[in-house]
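Missing here: one protein chain of the complex. Every other protein chain is in place.
We call the chains A, B and C, going by the order they appear; numbering starts again at 1 in every chain.
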Amino acid sequence: MARKKRVNELGLSKSDYAGASTTLCAGCGHNAIIGQMIAACFEENIPPEKLVKFSGIGCSSKAPTYMLKRSFGFNGLHGRMPSLATGALLADMSLIGIGMSGDGDTASIGMGQFKHIMRRNVPLVYVVANNGVYGLTKGQLSATAEEGLALKRQGQNKYMPIDIVWEALVGRASFVARGFSGDPKQLKTLFKAALHHRGTAVIDVISPCVTFNNMDDSHHSYAWGKIHEVALHELSFVPPGKSIKVKYEKGETAEVTLHDGSQIILKKLGRDYDPNNRGAALQLLEEANKKNELVTGLIYINPKQISIFDIEYLPPSPLNRVPDEELRPSRDSLDKVNAMMF
Amino acid sequence: MARKKRVNELGLSKSDYAGASTTLCAGCGHNAIIGQMIAACFEENIPPEKLVKFSGIGCSSKAPTYMLKRSFGFNGLHGRMPSLATGALLADMSLIGIGMSGDGDTASIGMGQFKHIMRRNVPLVYVVANNGVYGLTKGQLSATAEEGLALKRQGQNKYMPIDIVWEALVGRASFVARGFSGDPKQLKTLFKAALHHRGTAVIDVISPCVTFNNMDDSHHSYAWGKIHEVALHELSFVPPGKSIKVKYEKGETAEVTLHDGSQIILKKLGRDYDPNNRGAALQLLEEANKKNELVTGLIYINPKQISIFDIEYLPPSPLNRVPDEELRPSRDSLDKVNAMMF
Amino acid sequence: MTEEKPKPGPVVNDFSITIGTVNGSGSQTANTTLMRAFFKMGIPVSGKNIFPSNIQGLPTWYTIRLSKDGYVARSETTEIVVAMNKDSFQEDLEKLIPGGVFLYADDIRQEVFREDVLAFPMPVKKIIRESDTPRKLRDYLNNMVYVGILAHLLGIEVEKLQQALDFHFNGKQTPIDLNMEVINRSMKWAAENLEHESPYRVEAMDGTDDYIMSSGNTAGALGSIYGGLQFAAWYPITPATGLPEAIMKYRPEVQTDPETGKYKSVVVQAEDELAAAGMTIGAGWAGLRSMTATSGPGLSLMGEYTSLAYYAEVPVVLWNVQRMGPSTGLPTRTSQGDINLAHYLGQGDTQHPILFPGSVNECFEFGWKALDLAEELQTPIMVLIDLDLGMNQWMTSPFEYPDTPIKRGKILWEEDLENLDWEWGRYLDKDGDGIPYRTVPGNTHPKSAYFTRGTGHDDYANYSEDPETWDENIKRLNRKFELARTLVPKPKIHRRDGAEIGVIAFGSTDPAVSEAGDILEAAGVRVDYLRLRALPITTEVVEFIQEHDRVYVVEMNHHGQLHQIISQDIPEQALKMVSLTYNTGLQLTADWVKNAILTEEPGFSEKPGSFSD
Partner (left out) sequence: MTEEKPKPGPVVNDFSITIGTVNGSGSQTANTTLMRAFFKMGIPVSGKNIFPSNIQGLPTWYTIRLSKDGYVARSETTEIVVAMNKDSFQEDLEKLIPGGVFLYADDIRQEVFREDVLAFPMPVKKIIRESDTPRKLRDYLNNMVYVGILAHLLGIEVEKLQQALDFHFNGKQTPIDLNMEVINRSMKWAAENLEHESPYRVEAMDGTDDYIMSSGNTAGALGSIYGGLQFAAWYPITPATGLPEAIMKYRPEVQTDPETGKYKSVVVQAEDELAAAGMTIGAGWAGLRSMTATSGPGLSLMGEYTSLAYYAEVPVVLWNVQRMGPSTGLPTRTSQGDINLAHYLGQGDTQHPILFPGSVNECFEFGWKALDLAEELQTPIMVLIDLDLGMNQWMTSPFEYPDTPIKRGKILWEEDLENLDWEWGRYLDKDGDGIPYRTVPGNTHPKSAYFTRGTGHDDYANYSEDPETWDENIKRLNRKFELARTLVPKPKIHRRDGAEIGVIAFGSTDPAVSEAGDILEAAGVRVDYLRLRALPITTEVVEFIQEHDRVYVVEMNHHGQLHQIISQDIPEQALKMVSLTYNTGLQLTADWVKNAILTEEPGFSEKPGSFSD
């Protein structure tokens, strides 16, 4: 790499975005997520102090420790990262939230909070590192495991899988994507777009657990993903104020413009796919699930969907910096209140 | 009514299916649900002793008290009826479970359990009495309330609604229907079919709260439902071993046969609709939601989907009647176990 | 239940009225109007709503006690009964003391089976029919009939009723007029038709000057707002719902930014209590003054998150408006049964300070103080009240503006970090008081960021499983708890000359216990009374117990939870303490307290009423 590439526009090097060194298993899909998230934040020139990390509990939820050491982080409770993030992000709406979760964390114990953060459209890059298994507790079946998956000590999965993307779609998330740890390039672009999205950006990342669920025929393994991945489009991201570098043929691409003026460029691959159409996305998923296709890419986006930041009637400066004098209503107002009582 | 109609094939009268007298508000939609459930059980000749009632907490969840007094019932915790029912029903698989819930109960605090009972396909008639509001706690917005709904003391709903039917569809429930308390006839038929279904039968019943959310323009009011209801088909139900009474034109109807041989007859109304196609159902919902249509009827069914009763490796006779002698493994087997230890 | 025969005769400003109605019938308007009218006449008054967990159609009672001497506890006796509900007619009639007044709707076709009472049938339907009330509102206005008849019988000033209705309907003329019309008609009817005179009368006095009326929930909400509340997440649950609803109601009035017109706070209705806890803790962690309010079942669900907040040292306030448990219990009845739950909430060695407001006014005061304490101690602070204090309207002195500036505790911003001459660590006990310094997200100083977790960590917030590090950290947390002992509100002590025995109580039972003190004194037994206002107990509590021969701990739960907690905290005093518990869902009465104490006191032998051992 050329020397000048080593700092970004803020003058920060990539190591300014690093975290503690990972203690995940060698080869764990989650490590790819960590790497691409670091790269996306670095390349997008986001000051680390403007990022806040949240997570639940699980190997996946340890990821925040291994990235962005200069950012605040909160490793909360199993399945209940969304509520934590909701409360915290309202304290300073200029911050960008990254939420790391796992499939157990989101689809089992966390299902309720997952659904409700989407309803509120809390701006958060919500990454589900989905390996179909409980890594940290050593290999139990998770709710996203495919029917029939057989794991050591657990036997066969007899229940139907929960599809995170599908759930996000009917949950009306304003940004729904799927990535694959074996496809880091696409992952990085998805992360970049999500970091610029004002709303809940759910990214379901198929992220193999090499220790407990990486058998070739497991739907969450590298081998399976490599074979079954169907990318919906080739993605590139144009930050706000920049212009598109590559020239495309007319009709070859579609653009989505985010609230801050940045753009996602979708280059057609095989099929025509419009990520603004939720009905089509639902149908696509149903078909893909039947055909065992691992559809990846930006599956749905609505950059205009109003977020909790817009909904709550808040002053523009961070709430957590309101000075003491302004926190307490005036003495006069209390007289008024007392008078309002009977 | 003619005298001979007053007992069913079991020689029971409808009052044998009644419960304590209702203490719900006069006109409450939930009262219609209670009435139709009583009628369905009575007409289907189900022995009350074979029915078990479950519920969460809410006005809706009080319903079990007001029906089927000769059946066991358990009024559990807010949002957590499904787990209770799952545990209890495995004790005697010959029982038919009826689960009563509300929209707050299912879509807010109960979202996780709602999703997971469907994954397991636990045979249960799962009725969500959906009024878009918290009745019992006096009128707070629920998660199914439409965007913009304004309630006294609560202000306007600013968040996106959760659609129970949509959630059930991607949750892969094997039976998904929507009814309306203002359409009791259809409701009764849906209940009958659900009582014969071996799997989780989710029935989202729009059931107006006359006290807190029955304004004409509220999406959960009688007035709104009357105007916006679009029935997918005209339903009738043929119990196992009976034959169809009415003759239909060819092509005019479709039939769905349930595991016990009973049949649901769907008579076409306006559009062609196939309740065996989940993808189409998803799309239908997206369109209906956009158009503010209240689609009712049997939206999806898969009578073949394997249920937890089939999955768990259980003996045919009720587990809760296993005699004491058989409960404890033999003395010999313990020697074997001790020998298995190091 | 009543043992002494009351003497009939003119009784002024010193009796109770029990009104039996059907819930959902609008009787609340009638009942609060009555109470407020008494209040405006200057008569000390209290009102208790005894209602079912239901929206419409079940029996509900409202008891109003007028007391010229200022006693506002529930009274065991009732001198006047208004029976509007056929289902509770008999029961209601039985409640009355001999010689009492029984008003009943004349369409209840049941026999007035007692002859020792003054019975007045009320032609409710007729009066309403003859009034201007539109047909569809008739059911709601029925109850105004007894207001009017009582006004005549007792001598309530009409303009005070008018004021009460003005307030209730927020000045909206149509409903006010409709109601007043029924009242006037009923008064007129009573004047013309009632033969007997009631022995009970009201007369204006000056017992409520400078008082206002409010509920504990409203006061708690306002107190929190005046404590600089910035974030509240909640999930509806009786009897706590009124607290966040009051925040939503009053915040536009007092918390609007004059420039932007925006509030400086967020209130989120969460999807359940687990999420409410998570949001509250997220906000507290990020530097907002943050709280939630719930009741027993909800607090149970908040246990795991509270354990995290305790260990990660996140300031948050949790209000628990107690109802009767276990389980769903009696959701609309009062109790003080969640003390253990709140004190120990969470797994592991958790322990939380609890504030016990004992009056509506104190709900306000502890509202802001709890937020201060939470940030000073960087830990969850519990505030426990109960349905009675939370939901009923009480007379109270007006809310007082906080007398200390807002305390934000040890928080470092950019410039603080810049000027530091020591190396900051999130959990470093620099000052030796157990309390570290914190930073919050948004702080752009490169040294400010740290990682928060519920797992073991060292002084610099790094992950650690080291045994000594763990142990040291837990010890520090417990030093904070000991520090809390010196910071929480001290008890209020009411002494009587020569008293050798003491009573400890807290919360909504204060009026009953105070009154019992007076009754006991009259009966020759002097008791000193300590009203506990917080846990952990302070030195004053220990001294109080030391000073007395016996100390009764009075509480509304079964196990005597406070008694247990104090006993284990000061085992050397444990044998002096006697646990007296009452736990029926009804509010405590002075009679019960008096009887319970006398039964235990050597030389007295009265039997207590309904004594929950």
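Note that in this section contacts are C-beta pairs under 8 Å (C-beta built on N, C-alpha and C of every residue); 3 or more make two chains touch, one makes a residue touch a chain.
It should be emphasised that the depicted structure is a prediction, and the values quoted were computed from it without experimental measurement.
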Which displayed chains does the hidden chain touch?
A, B, C
Looking at C:A37, C:V72, C:V117 or C:L301, which makes contact with the chain not pictured?
C:L301
For the chain that's not shown, point to the residue among C:N31, C:N49, C:S265 or C:N557 touching it.
C:N557
Touch assignment to the omitted chain, from C:D349, C:E423, C:E500 or C:E543, lands on C:D349
Quick one: which of C:E245, C:D338, C:E515 or C:D591 touches the chain that's been left out?
C:D338
Residues on chain A that touch the omitted chain in the whole complex?
23-26, 57, 59, 77-79, 104, 108-109, 111, 134-138, 140-141, 143, 153-155, 211
Touching residues on chain C - with respect to the absent chain
52-53, 296-297, 299-301, 303-304, 307-308, 310-312, 324-333, 335, 337-338, 340-341, 344, 346-351, 453-456, 465, 467-468, 470-471, 474-475, 478, 557-559, 561, 564-565, 567-568, 571-572, 574-575, 577, 583-586, 610, 612-613
Hidden partner chain, residues of chain B it touches:
47-50, 52-54, 64-65, 69-77, 80, 82-92, 94-95, 112-113, 115-116, 120, 312-316, 318-322, 324, 326-329, 331, 333-334, 336-338, 340-342
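One rule holds in what follows: only the chains that are shown with their structure count from here on.
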Cα centroid separation, chain A vs chain C, in Å, comes to 44
Centroid from C-alpha atoms only, then distance chain A to chain B, rounded to Å. What do you get?
34
For chain C, jot down the residues that touch at least 2 other chains.
271-272
Please list all residues of chain B that touch 2 or more other chains.
108-109, 111, 143
